[in-house]
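Everything below concerns the one structure shown next.
Apart from one protein chain that is not included, each protein chain of the complex appears where it belongs.
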Amino acid sequence: MSIKKHVKLGLSALALSVSFHAMAAEDPIKVGILHSLSGTMAISETALKDTMEMLIEKQNEQGGVNGRMLEAVVVDPASNWPLFAEKARELLEKEKVDVIFGNWTSVSRKSVLPVVEELNGLLFYPVQYEGEESSENVFYTGAAPNQQAIPAVNYLKNELGVERWVLAGTDYVYPRTTNRILETYLKDMGVAEADIMINYTPFGHSDWQSIVSDIKTFGSAGKKTAVVSTINGDANVPFYRELGNQGISSSDIPVVAFSVGEQELSGIDTGPLVGHLAAWNYFMSVDNDANYDFIDAWVEFKGDDKAVTNDPMEAHYIGFNMYVEAVKKAGTTDVEAIKEAIIGVAVPNLTGGIATMMPNHHITKPVLIGEIQDNGQFSVVWETSSTVAGDAWSDFLPGSRDLIADWRAPMKCGNFNVKTGSCGASAGEQALADAE
Amino acid sequence: MSMFEQLANRDRVFEFLAPAASPVDVRHGPILYLEDVNVSFDGFKAINNLNLTIDDGELRCIIGPNGAGKTTMMDIITGKTRPDTGSVWFGSRHNLLTMNEPDIASLGIGRKFQKPTVFEALTVFENLELAMAADKRIFPTLTAIMKPEYRDRIDEVLDMIKLKTLRDKPAGILSHGQKQWLEIGMLLMQKPRLLLVDEPVAGMTEQEMERTAELLTSLAGKQSVVVVEHDMGFVRSIARQVTVLHQGSVLAEGTMDQVSNDPEVIKVYLGEEA
Amino acid sequence: MTSSQNWLFRPFQERSTQIFLGVLITALIVVTFLHLFMPQDSALHVSAYTVTLLGKYLCYALLAVAVDLVWGYLGILSLGHGAFFALGGYAMGMYLMRQIGDRGTYGDPILPDFMVFLNWQELPWYWLGFDMAWFAFIMVLLAPGLLALVFGFLAFRSRVTGVYLSIITQALTFALMLAFFRNEMGFGGNNGLTDFRDILGFNLRSDATRLGLFIATGIALALGYIICRAIVTSKLGRVSVACRDAEARTRFLGYRVERVQLFVFVISAMLAGVAGALYVPQVGIINPSEFSPLFSIEIVVWVALGGRATLYGAVIGAILVNYAKTVFTGVMPDAWLFALGALFVLVTVFLPKGIAGLLQKRKKAENDDDPATAQEATA
Partner (left out) sequence: MGILRSLLSLRLASLLVLLMAIAAPAFSQTEEDPGQALLANLADASPRQMDAAIEAIVNSGDPRARSWLDAFGNNRLSRNKDTGQVVVVLRNVGRDWTIADPLTGENLGEISRRELDRVNINNAIRGKLEGVLAMLDLYSTNPEIQRAAAEAMMGKVNEPVIEPLNKLLEQDLPPRVRDRLELAVAIYQLEQGDAQAKAEAITVLTGSLHSRARAALNNAVAGDDPAIAASAKAALVSIEQKLKMNRAAETLYFGLSLGSVLVLAAIGLAITFGVMGVINMAHGELIMLGAYTTWGMQQLLPGQPGLALILSIPAGFMVAALAGIAIERSVIQYLKGRPLETLLATFGISLILQQLVRTVISPLNRSVTTPEWMSGSLVINDALSLTLNRLYVIGFALVVFAGLMLIMRKTRLGLEVRAVTQNRAMARSMGIKATRVDIMTFALGSGVAGLAGVALSQITNVGPNLGQNYIIDSFMVVVFGGVGNLWGTLVAGLTLGTINQILEPWAGAVLAKIMVLVMIILFIQKRPKGLFPQKGRAAEG
């Protein structure tokens, strides 16, 4: 399948190089794609790699950027975190790519981060994450906690009158952080300690019997109860199955998930899940022509009528267009120039709004709450009136309350401490510089 | 590095300190003494009130039909199997039931298995080297050096067991008989006080047998030897004292002639032959 | 091997070791030269990327040697050596974390970032002392060594052998993986330890440091190889082989098999730890996935592929497989697993003794059934 696609890509590139060969003379813009195609993360990341190939193909059909073709450089970090760093280095040093689109898990990003900073590359990261980070070389096109978790909780509280909360997550940094943020937030809203139940499970946890029955018991204390799920990828199917089988329906104890999108649902029999919720910044079911066009293109590209789109794919769509705009604006692919140019670049997203790149390298996104339907899609039941700007540093974490990020001159700092008025990390860098 | 240097230079010291395994006390009584030993493997009584004494320097043959408990007895003496009841003494000082295989071995009890087991990946020479009596703790072993006198001793034994030509060949390629020999050779290297030899001549040619017989008899006196064997001819050729085991206990004991005339024995054992 | 020389220098008299060290040292020199003195654009130039890559291979090679020592010569198939590797790595990682000091995103002088934003108040006791290099480096040996000592003591004393041993080593590393994934453990959970700045005052992001680490790894590999070689050529080495092939017999010769096993096992674990410690600063991250049983199995695969019970085979195997990985994941991202899988299958079927087997072929004509493996067959 993917082989075939390569050929397809090759052919179109060929066709173009014929038609535009005046331009083709100029060497192409190399776009590194750093997504796992094997190992545990392949489930989620393969689609993103295909998305990028599609976007590049489309862009080339329109004659590329500034008359330069784009060329995808695909590598497989194989869901192995050290390998991510190594491959990033390979892309930047060996392949000399102009920009990298990639990563899904936080850990893979953390492992790539030092490399990208050292070699001064550009990385577009398309997945919702725990925040608490802002790098000069990384652009976060996925949701920060304030663009997903907080609004979802508000919805549950206000629309469904939820008073008792189960925060269930896989035991890694994203759920940990998100849950700590939510915990603080809920307590600030006057929710009692006793009305919050926090539970962590290992990756790929497949036996949910006792946890679900605990949730059931927790939910029978009288107050309306909801589950806020940061359960990751594979563990979701058995979790939802168990919910269904133990007879917990969305009208008893609704579950709002932050990591379950159309792609995950495509692997689940959604019959028993109707009415459970998810919070994203994009749903495939969004009723909007830009979106329909994107879906049609995707279906055609995959040659599969059932192919689904999801939030990280939209994030790549936005990120890619932003990069293209920035290149046009800067008239070059020089990293420094792009960094300058891209801040403030605004491109349409797929939900009928506009996404703008903020000075903290996060973007503005609408927040949508969707209910699972029996056709594996979400029906949007609530959305923010306007887009929300991503917050690199959460206001609900003691450590980061006072931190802001702004990569414009003169501040140019990812963690500026408004209390001390100094730039945390770079101060350290300075110290190091002096030391040497 | 320095740590290793240090260790490297310690070998001599070790040999120096190497405690001579506390001597077996045979001033009063036998070298090996089994009393009322019982063993049963889930229900089946393999050894049944076995009493046996071997005198210092004696050559004893033990015969008996299959399942009489010959091998099990050896397992008990060498510490591989623990009896349910009874006592096993080596000399009058060492209670073997309180010791494990290596201790018993280093006390000076050597054993040759029924099915010859040599280290097939190692050369004949190395097999003997490992068997050689020496300080067998970790660091002495790690830092051990091949002294000329050791080599001479090994060659000596190689002569005895007629494997000189195969000195540096891996033991894996030896014939069955040769393996038997090698294993006996390993016994000799151990300089044991007591040799337990299980079916030494299985798969040997006539003259090989004769040599074995000579060898074993020559050993007797210096060392005590216990031979378990099926081959009546062989037993006759070496036997002074014979013990007949039957269903885990001693049926008869005495010289070959006494035993072979014992009606009981004839019934259960020789009878089958005739 | 029957020389009367000091056991530590015995290896230098064997051709295999001489060749191995020769190749290794030349490689180190050549790479260093090409990296430093070749102009960036020349085809011969070795980029920092390649240097680090090679450094990583050498770490794996050392790890493979450690595994081959216990598997090849002691017959203990450890499916948990990744655990020792990772422990060494974490010890180093903790040191590197402490070196970050107040340069972390939150600028906390003591606490690593992940502790700050998981709201830890002070450093857990087991992190104390890791700001001192010497302490950390001792722990690199001690942590895996102790684990191996305790685990080995229990296992060998009660004479756990064959697959049973293999599977509990696997259980060990699996349990450790789960444990380190827990954020309560204070090792950074899934994200592990990363964002390292400098080691012994050298900036980790400078090419010079990289080259240094690469050379250090090379030396470590050489030393490790010599040590293992010294052990296997000593009488103890022959005793190990004896334990491997006929454990009971060895006991009846008066050797304390369990102690032999324990000694070699601990040495091997420490070597693995060193490999891990050198690995971490070069790849820039340590996280619990290094504990994953599948990784440990892969190590065994390298060894088997290179040729068991030769040590240099292990090195060849490790480097070859990982090089293949690097290439395939680049040139055929969708299909590289096919290639790798096929490689494993073909080698096992057509090169039973691995690549080293090929090299030895012209030497002694070996009897078909390798006693080394014959023993596990019955387990």
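Each chain carries a letter (A, B and C) given by its place in the written order, and its residues are counted from 1.
Just so we're on the same page, contacts are C-beta pairs under 8 Å (C-beta built on N, C-alpha and C of every residue); 3 or more make two chains touch, one makes a residue touch a chain.
Quick caveat: nothing in here was measured; it's all calculated off a predicted structure.
Looking at the complex as a whole, the chain kept out of the display touches A, C.
Of the candidate positions A:L119, A:M197, A:I211 or A:M411, contact with the unshown chain belongs to A:I211.
For the chain missing from the display, the contacting residue among A:G121, A:P145 or A:P272 is A:P272, taking the whole complex into account. Interface note for the absent chain: among C:D68, C:D108, C:E290 or C:D334, the touching residue is C:D334. Within the complete assembly, C:L294 is the residue of C:L294, C:V331 or C:L358 that touches the hidden chain.
By the touch criterion stated above, the residues of chain C touching the omitted chain are 77, 151, 154-155, 157-164, 167-168, 170-172, 174-175, 178-179, 181-182, 247, 293-294, 297-298, 300-301, 304-305, 334-335, 337-338, 340-345, 347-349, 352, 369-370, 373-379.
Those residues of chain A that touch the chain absent from the view are 1-2, 37-38, 40, 42-43, 46-47, 159-160, 171, 199-202, 204-207, 209-211, 213-214, 216-217, 219-222, 234, 237-238, 241-242, 244-252, 254, 263-264, 266-272, 274-275, 277, 285, 287, 289, 292, 295-296, 299, 305-306, 371, 373-377, 379-382.
To be clear about the criterion, only the chains that are shown with their structure count from here on.
Chain contacts in this assembly form an open path, with each chain touching only its neighbours along a single line. Nearest to the global CA centroid, when each chain is reduced to the mean of its CA atoms, is chain C.
Taking each chain's centre as the mean of its CA atoms, A is the chain most distant from chain B. As a whole-number value, the distance joining the C-alpha centres of chain A and chain C reads 36 Å.
Look at where the CA atoms of chain A average out and do the same for chain B: the two points lie 73 Å apart. Mean C-alpha position of chain B lies 42 Å from that of chain C.
Looking at chain C, one finds that none of its residues touch two or more other chains.
Within the complex, the chain C residues that touch chain A are 47-49, 52-53, 56, 100-108, 114, 116-119, 178, 181-183, 189-192, 194-198, 203, 205, 283-285, 287, 289, 325-326, 329-330, 333-337. Residues of chain C touching chain B in their complex: 2-8, 227, 230-231, 234-236, 238-239, 241-242, 244-246, 248-257, 259-260, 263, 367, 371-372. If you check the complex, the residues on chain A that touch chain C are 2-3, 37-38, 74-78, 80-83, 85-87, 89-90, 93-94, 105-107, 110-111, 113-115, 118, 132-133, 171-173, 176-177, 180, 200, 202-203, 397-400, 403, 414-415, 417, 424-425, 427-429, 431-432, 436.
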